[in-house]
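Note that one protein chain is taken out, while the other chains of the complex remain in position.
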Amino acid sequence: MKLLIIEDEISLQEIMASALKKEGYIVETASDCKTAEDKLSVYNYDCVILDITLPDGNGLDILADIKKSGSSVNIIITSARDSIDDKIKGLELGADDYLAKPFHIAELAARIRSVTRRSRNAGELSYKAGNVTLYESSQRLTIGGNEVSLLKKEFDILKYFLMRPGHMVDKAVLAEAVWGDHADQSDDFQYVYAQMKNLRRKLSEAGADIEIKSVYGFGYKLITP
Amino acid sequence: MKLAYKIILTFLTPLVLALGLWGWLSYRTMSEKIHADTDLILRDYSDDIIMRFLSGKELPERFNGAYNTYYIESLTAEEAASVNAVEYGEAEAFLRSQEEFASSRIRKQVFQDSEGNFRRLTVSLPTFEQEVLVEHVLWWTIILFAVLLLALLAICIVSLNYNMRPLYRLLKWIDGYQPGLHADKVPSDTDIVEFRKLASTLEEAVTRIESQYEERKIFIGNASHELQTPLAVCNNRIEMLLERPDLNEEIATELIKIHRSLGGLVRLNKTLLLLSKIENGQFPQTSEIDLSALLQENIKLNQEIYGHKNICIDVESTSGCVVSIDEQMASILVGNLVKNAFIYTSQGGQIEVKIWESGFSISNPGTAPLDKDMVFRRFYQPSGRREGATGLGLALVYSVCINNGLDVNYDFENGRHIFSVILKNSK
Partner (left out) sequence: MNMKRIIISVVIALVSLSNLRADDIPVMWAQLPEAAQAFINKYYQNEKVSFVTVDDDLIAPDYHVALVNGVMMQFSHKGKLEKIESKNASIPEGIIPIQIIQAVKGFYPDVNILGYEVDWNSHEVKLSNRLELKFNNKFKIKRLDD
């Protein structure tokens, strides 16, 4: 898949490009409106990651232009401003998602997956890895075709990993994502271990061919076949 | 003491003393004059009798019904030489008409007649009328003095209070002033030069304070903002390093530690930004939020997270507590207070939550009271820096409350830290 990263902050642009290339995407970059417009007029992309705070113009204008031209490319807008207004306006103008800076690379990867998958699946949004399929809206899980029931937290944790397969997740970050903003300051992640233990057990009992491995003692990684 | 009363005291005290002195002198003068008049009457009386005597004319009746009387005695030359020729004095004279003695003023004069004989004339006049008059003068002087004093006092108090009004208005304004909260204009409608100057200087100072405050806010906002990107870049680079297959455990551990520290920095930065946004009033959207439900939710969440501490929660809820507030703000307020309670309660402790219509309180066991003035200030961490803690949790709570018409208080009672949040327009 071909991605265009429009970002004026060079180091960030570099990191995003290198990480996404590792994921297997073809990545092009632009640092300002002019370059972005040039590239957009010449090439077709599957997904555009657009920073709306660009030096020589407003990213939202580029967004509007893309939509006006009738292109159906997926657009994720990023912003350092963290403004609700930007988010609302962007989504109204037709962006598919909004990501506030700073973000984890894994998060970006997950969003890109989610957005491109949504457009491909006409039906329900689902996450797949190996023989495990998780259905978002109906909150169902199938492993090797069989329905498996999970507790709410177990479900949320599995979903989180399915969105970023192969990426290492710090357990503090996992805790924050699943239990909320205030969970990251606990000095004992016992409650995380407890859930993880149950989840892994259920996965292996159901014969899943994916595994959530503990990494370096501080995080986990979803290993897919 | 109040300026008005100080002024009155320093102004009236010497005035009262001066008036008192004047009053006393006036009374004395009058009383002296009254007595002096008596003496003049006595002298004229004496001269008249002597002239009649020396001219050979008939002497006046000694007991004529009026109260004055006289008698003439003869003296030898030696006696005449041994007494003063003129003498005034007091004596008890017998009043024939009243058949009783009365205090009188007497005058004695020695004179010589045509044959060279010495005579002495004594005239007397009862003084009770004069005494009564003097007494009246005294009483009236005292009464008038008292009346004058009271009148002066009243006038002074009224006049001072009236003229000090602009000052009191200024002071009241000062009491209500808080930097950052938009205050009314400094009251300055007065024609007194000094108060006008005070007001205008105050206005200038306030403008300066406000603009400095604004600048500081903007600076914090900008700084946090600028910090975000480099922090994110660092974090992301480390994340990428951690994904490399050629890592060994040792390096990985070090990288993880850096990642954690950076995570703390990012959190701190985000919180600072959030604080400055709250203070800027960037969350004006409100909805009716039931804090009671939010509290229960957070308690459940934290019970799970801190399950290993075996903390016991006691919730007393008399009714729902509904507040007009932005959803995110409510979440920050409740979340931080509940989280703090759990973090700072040791193994097996008990947290108490009380919820009522116009507020709620949450308390946890503690050893020593926290500093009331400092507890809501940024970066106040009395028990030393906690790993990963921003030190801004309570500052956030405070900021949310201030900007949403809530009062937040801290008390330490019966060995428990108690935080309470109360709607402002209720008791």
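Going in written order, the chains are labelled A and B, and every chain counts its residues from 1.
Definition applied: a contact is a pair of C-beta atoms (placed from the backbone, for glycine too) under 8 Å apart; a residue touches a chain by one contact, two chains touch by 3 or more.
Quick caveat, the model's predicted, so the values are computed rather than measured.
For the chain that does not appear, the touching partners among the shown chains are B.
The missing chain, though absent from the display, is touched by one residue of B:Val110, B:Ala223 or B:Met240; that residue is B:Val110. Touching the omitted chain from chain B are residues 21, 25, 28-29, 32-33, 35-36, 39-40, 43, 47, 50-57, 84-86, 88, 109-114, 116.
Convention: only the chains that are shown with their structure count from here on.
One simple way to say how far apart two chains are is to compare their mean CA positions; for chain A and chain B this gives 63 Å.
Chain A meets chain B in the complex at residues 9, 11-12, 15-16, 18-19, 22, 80-82, 101-106, 167-168, 170, 172-173, 175, 179-188, 190-191, 215-219. Residues 225, 228-233, 235-237, 239-240, 242-243, 249, 252-253, 256, 259-260, 263, 266-267, 273, 298, 301-302, 304-308, 335-336, 338-339, 343, 386-389 of chain B are the ones that touch chain A when the two sit in their complex.
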